[in-house]
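The chains shown are only part of the set, and none of them has been moved.
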Amino acid sequence: MSRLLEPGAARSDGVTDDRAVLQSMLDVELAWVRVQRRLGLVTDDVVATVAAAAVADRHDVAAIAAQAEAGGNPVVPVVSSMREQVAFHAVSPEITASIHRGLTSQDVVDSALMLVASRALAPLGAMLRGAADATARLAFEHRGTVMIARTLAQPALPTTFGLKAAGWLAAFDDVLEELAMIRASLPVQCGGAAGTLAAVEALAPGRSTEAAALLAGELGLADLGRPWHTDRGPVTRLADALVRAADTMGKVAADIVTLSRAEIGELREPAAEGRGGSSTLPHKRNPVLCVLVRAVAIEAPHLGATLHSAAALAVDERPDGAWHAEWGALLRLLRRVVVAAAQTEEVLAGLVVDTQAMRRNVDAVGPALVSERARVLSDLGAGEGATDLLDPTAYLGAAECLVDRAIARHRASGEGRTP
Amino acid sequence: MSRLLEPGAARSDGVTDDRAVLQSMLDVELAWVRVQRRLGLVTDDVVATVAAAAVADRHDVAAIAAQAEAGGNPVVPVVSSMREQVAFHAVSPEITASIHRGLTSQDVVDSALMLVASRALAPLGAMLRGAADATARLAFEHRGTVMIARTLAQPALPTTFGLKAAGWLAAFDDVLEELAMIRASLPVQCGGAAGTLAAVEALAPGRSTEAAALLAGELGLADLGRPWHTDRGPVTRLADALVRAADTMGKVAADIVTLSRAEIGELREPAAEGRGGSSTLPHKRNPVLCVLVRAVAIEAPHLGATLHSAAALAVDERPDGAWHAEWGALLRLLRRVVVAAAQTEEVLAGLVVDTQAMRRNVDAVGPALVSERARVLSDLGAGEGATDLLDPTAYLGAAECLVDRAIARHRASGEGRTP
């Protein structure tokens, strides 16, 4: 990764970096030893010894990474490194043999990636929830703030900023629901070398599917009741939800960037020391967080498509390249969406709304903005007082009702729904 | 469309062609008049007259299409054409005025596309259900048919063809569940020119959101309780599910193409008069349906990504290009997935399984195919009779159990789940 050209990368620290990935892989291997304990295959001592070795800081990530090519993935060197660590504590062939026994590389990588995702979805959900909360406040506060509704970039009708915010809010709440559901269903992978659980059966006859379920429990992941080594639905469902989160944030950011244009001047990103400055132009106040969020929104659909391409090209009992194409795209998608969520939350929490500019722009358009109204009423053979007919604040339709609905739904969702 | 270079296009006849799209637009306009009737704004006569005009065959699709550019979409000429039709029957300004009154182009296009999708999902679901049923039969019949499990294109372990089919089946059943859920939630669009329902409020004060709900009911679509003109989640959720269906079919097709290779010879597409022939090579029997399904699977992720790009670029109260980018991609995605589903169902219903070839290939690999077993057992300090140790049919792990689970789930899903 070039953090240098990934502004805001620090906001995702610990989420998808090598240490996080390695720790998740170690967690899977340790959990599997715990499963063996529950099956009576190893003693508590074995678990304790492996647990001591299953700490990322005790391993040389760079060395493991360097050895990952030979097997096509890092599991072989991870297991070797664990066994070396264990050997420091206790020279026991039993312990060494128990590590990874019955699993395959894909069990470890897939389960570890689901763990990485599960752990990333917690802060992601919290930040999106924060963004939604801030948006709900904007919707509430500005339910009566009249502004221009624009379609195809041209003034169309009056609306309220509260309704615009309510539109953002409903989309955030949909995304939060979906991510919560996705998080709860991220599955463990446990199928052995070819998805038959043959080695696990050999270890614990008649209990292999139970072992898979136990592994899920140990890791806090779901148990699909089957391996999914070549059915990549769990990966694309996660990816699609993440891309949808990016889409949603991209829409909000596009609105804010547009309404921040000097000639419109209705919104402004919150100021922060040094932020939005230019390397040459002292007067500039760029909506830089929104710009960065838009960058993620432009990129994310392609990352999602990469994962679908990989899913579509699966073959045999483990694909010949398609599986390997998933990792980078999924990790980058997770990281970028987390960064964008942090930026979006910050923007919405401090968004500066210039209600006077909104009104000024409404007035600048003049009566044309409510021209639809006269036509509708004349069609009906109806009419009202002329003054009222031309008053944009009197042609807001169901705006208030729609704002109330969005806020009510958001409040109702408040109890523990955060993924 | 070039049907010439879209082999099998006839399998999607009526699903996404111009007539189907036009009929859906007419259905939306008619349903809206019916809503006006229920609100007491028009009489039964108006409904009857508009209903007579809301038949695609009465309109000149080509002429409407030719006029679609001026407004950026075909709604203006559709409405004009309806009004002309109505004028044949009854010269009534009331009827003319009632058509499209209070709606906006996006209400009609979005709702019509959701209708098109809803109608396409019925045969799509039936065909995928047919494919799943055939796969369940294969899984059941071949639960004991030993074959090579291949990973990274190399022989790994023994498995059964039943388990391979069970893997396909589970993925099909996931897709069926998702499509059924998606179909039930396809929403009506009803927000008026800027999402405020202002004109509807002017028509029926205090009843505009009720009107939107009534429109949903008339069309058999869902009511989100809000317009979603710039929150394109409903579109991307539909698209993602369709791409996932394509991914799933692509995986099955890749397996069949691979196992049909002359040197492997384990599977064969069903024969049909003239099918799979070459323009020059009389001996060829190409797995042509699977090849065509793979083509869809390669293309579909890009169509899905187009829709996410469009969603991510939404801005204002109607986007300046992103909305327009959705239509072609969504219609093509629907059409291509329908065609692929028809082809996949046909392949699976008649799939030729050469169990002798499967066994021959297993035997050709020899003892290496179960080498894992001896290692696992020696790690355990256990052992079995040597003959048994080298018997691939005795190292199938939980294969039978996993097959049973997949079939049981499929059967349980059989009551009315087809979307």
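Here the chain labels run A and B in written order, and each chain numbers its own residues starting at 1.
Assume a residue touches a chain if its C-beta (ideal position, glycine included) is under 8 Å from a C-beta of that chain, and two chains touch if they have at least 3 such contacts.
Computed from a prediction, not measured in an experiment: that's the story for all the values here.
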Number of copies constituting the complete assembly, 2 shown: 4
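What we mean here is this: only the chains that are shown with their structure count from here on.
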Would you pull the chain B residues touching chain A in the complex into a rising list? 41, 72, 97, 101-102, 149-153, 156-159, 163-164, 166-167, 170-171, 174-175, 192-203, 208-209, 224-228, 230-233, 236-237, 240, 243-244, 246-248, 250-251, 254-255, 258, 297-298, 300-302, 304-306, 308-309, 311-320, 372-373, 376-377, 379-380, 395-399, 401-402, 405-406
